[in-house]
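Note sheet for the following structure.
Missing here is one protein chain; the remaining ones are kept as they sit in the complex.
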Amino acid sequence: MSQREKIPVGILGATGAVGQRFVQLLTAHPWFEVTVLAASERNAGRRYIDACQWVIPGDPPADIADQTVLPLEPNLPARILFSALPSGIAREMEPDFARAGYIVCSNASAYRSVPDVPLLIPEINGDHVALVDHQRAQRGWSGLIVTSPNCTITGPAMALKPLHAAFSLRKVFMTSMQATSGAGYPGVSALDILGNIVPYIPGEEEKLQQELQKLLGTFSGERIVMPELLVSGHANRVPVLDGHTVSLSVGFDRSPTPEEAIEVLRAYKPVCGGLPSSPDRLIFVRTEPDRPQPRRDRDAAGGMAVSVGRIRRCPILDLRMTTVVHNTLRGAASGAILNAELLVAKGYV
Amino acid sequence: MSQREKIPVGILGATGAVGQRFVQLLTAHPWFEVTVLAASERNAGRRYIDACQWVIPGDPPADIADQTVLPLEPNLPARILFSALPSGIAREMEPDFARAGYIVCSNASAYRSVPDVPLLIPEINGDHVALVDHQRAQRGWSGLIVTSPNCTITGPAMALKPLHAAFSLRKVFMTSMQATSGAGYPGVSALDILGNIVPYIPGEEEKLQQELQKLLGTFSGERIVMPELLVSGHANRVPVLDGHTVSLSVGFDRSPTPEEAIEVLRAYKPVCGGLPSSPDRLIFVRTEPDRPQPRRDRDAAGGMAVSVGRIRRCPILDLRMTTVVHNTLRGAASGAILNAELLVAKGYV
Amino acid sequence: MSQREKIPVGILGATGAVGQRFVQLLTAHPWFEVTVLAASERNAGRRYIDACQWVIPGDPPADIADQTVLPLEPNLPARILFSALPSGIAREMEPDFARAGYIVCSNASAYRSVPDVPLLIPEINGDHVALVDHQRAQRGWSGLIVTSPNCTITGPAMALKPLHAAFSLRKVFMTSMQATSGAGYPGVSALDILGNIVPYIPGEEEKLQQELQKLLGTFSGERIVMPELLVSGHANRVPVLDGHTVSLSVGFDRSPTPEEAIEVLRAYKPVCGGLPSSPDRLIFVRTEPDRPQPRRDRDAAGGMAVSVGRIRRCPILDLRMTTVVHNTLRGAASGAILNAELLVAKGYV
Partner (left out) sequence: MSQREKIPVGILGATGAVGQRFVQLLTAHPWFEVTVLAASERNAGRRYIDACQWVIPGDPPADIADQTVLPLEPNLPARILFSALPSGIAREMEPDFARAGYIVCSNASAYRSVPDVPLLIPEINGDHVALVDHQRAQRGWSGLIVTSPNCTITGPAMALKPLHAAFSLRKVFMTSMQATSGAGYPGVSALDILGNIVPYIPGEEEKLQQELQKLLGTFSGERIVMPELLVSGHANRVPVLDGHTVSLSVGFDRSPTPEEAIEVLRAYKPVCGGLPSSPDRLIFVRTEPDRPQPRRDRDAAGGMAVSVGRIRRCPILDLRMTTVVHNTLRGAASGAILNAELLVAKGYV
């Protein structure tokens, strides 16, 4: 795709923390060009640099900094829209954009569990993207909506997909230790998290089972057939800037040894790989006793890979392990960009 | 007990981080008076203030600061010895002291799993202390050894004892988020833990099942009958100064509802309470959605209580919950002091 | 003063972070009893426990938790009012309360620099309290207003007062490293301060010179005569929970050696000491090379003392030193309570 053919894309909710990540990641994208920065009425009409409090290291790109923020109305000069909207607003507005012909790649939770909306991590279930044919037919939309999963389930889902395919996953205990950036900006107060842990993230634990089931499901023409699977989640906020760490105990129909699990993880071939934002290696298996760690492993493959380690037997289920994934890259903005790349590659754009 | 009758006590390993906590806590103790500060050869003969790098807020008590550190030999002018020795040295030396007639209250792991050595949290299994009769008879010691548990199992054990008594505990998934002070001084490097998590603590996960079984066991004259119980542990180090937080999923023979569990926890009567270091209230049940938290709850009842919260159903076992306990107070020095108080109260000193 | 004679006091802005400290500190106060918790309209009428998000470790006292929050109107059933109001609201409302006969002990900055309003740290300039006679005469108030200083200048002022008295202070370079609790709640976002420094605190540097001059001034019947004094301030926010640390270079008319300075600091006799909240020892001189430190020294004398250390020659001015003081105790709530005690002791209540 030559530079002059770049696809015009927009960011909904461009001034927030995830919106800023979209800006940063799309700046040098080989296929996409940011033509729209849209945000709520309060910020519409202002220069981007004035409307947003830039929280990412460094500065916003100079050409973006001067763009005018547009209002959230379905007449934006872009083909693809990346949605970093709060869930309530996303629920209300994303269908309007899809109806108006836009390709909506949403990072919001609003439509993740809706049966005709794909919930995608291209490398593990990219084939689910075809569900949008059914979505468009049923709803009469010229555009479409696809979603990326909750940042907390993203790492475990990437690590468990190969194991599910080989051994049939049935039970998951997962305790998350989630980075503060997952709560957006200003998000968590320093007084709540400095030298502390908050063992609660509103609404988080409820999403885990349903999203994992959908991600690991099988596409059957008009719907995703979900595996029978129980997830017991414990969500904690920790004083880590970026990178969600999850301690897992997992049980399968056919119990693997740690060695078998490692072999399967290392041999995994992504469902849909080779996209511009897709990493060369999706899963890093760490065999040191004390890895993965969020600060040292979140940036594996540019923040697009999951790191899995401490794979060992579980006294109750089959295996224990730890995953780390970058929550604002793979777990948020980059995940949605990857979905857009998948849609382009599959001919939907 | 009048002030002039105070029992002379010593601290083995007095210069380390746990040793310093013993010093701090024993300074104003109603029954005990520190007459011995003992440490390895490297430090013996030096003034305490010169031999130790004081890491606790504030200063060591003036009268202690000037005492001379004694060598670790079984001729120390004290009746009770609190052992903050590293496990290897404890294994070697604690029996020598017991043989020589000392009451050894150990915080080391060396003898916790030995059948004739009590592993004690007075309020939940103080009746196990009578096991020392068998210990002395069998070994021909005029002194004795009692131990306090690993700081990580301490909080869950305190919270699970009432529930075990009422509903028979069978399975425990536990993910710890452990404070850095648990690793002693200098312990964890700042470069390893600032803004990071280390998902591994050497030897920690292995101790959890055995210690929990022994703590929840039944004393039967010459031994502790241990319940059948599986523990799947995930040990993590987090950037928190003090206070171990544990996320738990637990299963019982007779499944309680969250409400039944809360009722049982609130109604719990300690096995042996009323000791000087024993808190008025052993278990704080928190019903706010986001508690307990280590920084806000570790000091409950002066760091001697466990805080339990987020008691809710588990999709796989019966209940999920979170515990917080102060790891260097209840989980280390204060726990051993409480054991000494129990021995005094039961007439062993 | 017997318990039944306790003076009824109220807290203006009772639900915020400083207001909560007032609640905590006044609970067991020997002279005062909290009869009024007042806050903005949004919170008035609610139970205190429901209206405030309690951010201090532990829980609010049970009897306070159930009190109803009153509106900020000058008909409150109390004699003394502690003001933890934001500066803008304080500016507007504190005179109304003083006019209505209340003794207002303010922690706000609004009236600190007004000539007829005392700015007090009782132990260093408690004699300035008599300025209220002039205030009341001039304004015709039956009540009065006294203020406590900015939390950042409090530590340096306490350390510099004895040195100023002995050697005449002329120049101060001060770089503050301020705790996040100084910004209130929610205050600083975790994303701004985790593993980071923010070299700016709005409005802070401007206050330093004027407040230090007034604190070190001489009371002359109707006004405070201020010394000629230059202050160059650098205010930084750091990832420390409580305790403001300040690096100082100071110059005097009569250059002291470090030894002379230490001697003067150790020999200092407080102007007005002996109040219930006044510490036995006001200034802790630390001679270890690496003290004072905020986490280890902020609680000296219950958070009411200043710790001064690293007193050494300065290559440009006379001395360099470091101070640490607890910013929400001595530097905020306790400072205002101490002022109220001074007013009682001097017969103004």
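Every chain is named by a letter (A, B and C) in the order it is written, and numbering of its residues begins at 1.
Rule of thumb we're sticking to: contacts are C-beta pairs under 8 Å (C-beta built on N, C-alpha and C of every residue); 3 or more make two chains touch, one makes a residue touch a chain.
Since the structure is predicted, the reported quantities are computational estimates derived from the model, not experimental observations.
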Report task. Would you indicate which residue among B:193, B:216, B:282 or B:306 is in contact with the undisplayed chain? Result -> B:193
Query - Residue touching the undisplayed chain, where the options are C:72, C:177 or C:261 - result: C:177
Query - In chain C, positions touching the absent partner - result: 171, 173, 175, 177, 194-200, 202, 209, 230-232, 234, 236, 238-241, 245, 247, 249, 289-296, 309-310, 314-317, 320, 322
Query raised in the report: In the complete complex, which positions of chain B touch the hidden chain?
Result: 17, 55, 180-181, 185-195, 239-241
Query - Hidden partner interface residues of chain A, rising order - result: 56-58, 194-195, 241, 295-297, 299-300
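Throughout what follows, only the chains that are shown with their structure count from here on.
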Report summary line: Residues of chain A that touch at least two other chains are 194-195, 239-241
